[in-house]
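Since the structure comes first, as structure tokens, the remarks are kept for the end.
All protein chains but one are shown in place.
The block that comes next holds chain A.
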Amino acid sequence: MHDLLIAPFAEFGFLRRALVGCMALSVSAPVLGVFLVLRRMSLTADVLAHGALPGVALGFLLAGLSAPALWLGGLVAGLLVAVGAGALSRATGGREDATLAALYLLALGAGVAMISMGGGGATDLSHILFGSVLGVDDAALLLMAGVATLTLVVLAFGWRPLVLECFDPSFAAAAGARGGLWHLVFQALVVLNVLSAFQALGTLMAVGLMMLPAIASRHWAREVSGMTYAAVGIALAASVVGLLVSYHADVPTGPAIVLVAGAAWAVSVLAGPVDGLLPRLVRRGHLAG
């Protein structure tokens, strides 16, 4: 038991760092994920993550596997895709989701092409796409912890306006809650969290820890606050179990954590107390009033 659960973390510093990083991510990203789900923007984070790839690739080509370079490149590219899609769809009258899809596919193609043309071997490519525990150096760890702290502090102030803006945007605007401004702040937090997940989870799966627990959470609570607690709990568990799976089964960390979080989602859909499938099979009859 000890060998299975504790020894890997006790023995290897890099695994401990990855664990701390993922846990930091787990307390902030799923909270944003819950709001993304409620705003019907479940795919937005994914698009932003893929859109950031050319920037990450450029950073990688110029500076190797260094956190600040990858991060800065990803930040610029991700914001370009997000802001560019909005501006382009307003200018041409097209739908924003369509423009976003076009831009992120382009960015994904360009990113992968850049990495392979730059002479990076298959190993480097897989590190960037799927994440690597070895990528979580001290700089990356500080970044993940910093982003998580910032996110929680900003969300503490933004909680009420964000809930208002989601539930009743006209009321929020009339009451002067500055919903639009908070929406922008919220999107910036999403980009920051996605990027801070790059090192551990890779660009392809950076949003796994943000979205899967958030989507699963609706089967555990009927209010936003309860949903965020559930999402954070699921994300924390998925981080620990995912890293252990990654270590024992020699799978990249990104897919390992995402698969565990996905399993948690499947269990939630099946057995969750709110709208779960199995509780429905138990026919309890209806109430009298």
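Note that a contact is a pair of C-beta atoms (placed from the backbone, for glycine too) under 8 Å apart; a residue touches a chain by one contact, two chains touch by 3 or more; residues count from 1.
In this section, contacts and distances are computed from a predicted model.
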Out of "ABC transporter ATP-binding protein", "Ferredoxin", "3-oxoacyl-[acyl-carrier-protein] reductase FabG" or "NADH-quinone oxidoreductase subunit N", the chain not pictured bears the UniProt name "ABC transporter ATP-binding protein"
Contacting the left-out chain in the complete assembly, out of A:145, A:188 or A:224
A:224
Of the listed residues A:166, A:188 or A:251, which contacts the missing chain in the full complex?
A:166
What is the set of chain A residues that contact the non-displayed chain in the whole complex?
38, 156-161, 163-164, 166-171, 173-177, 218, 221-224, 227
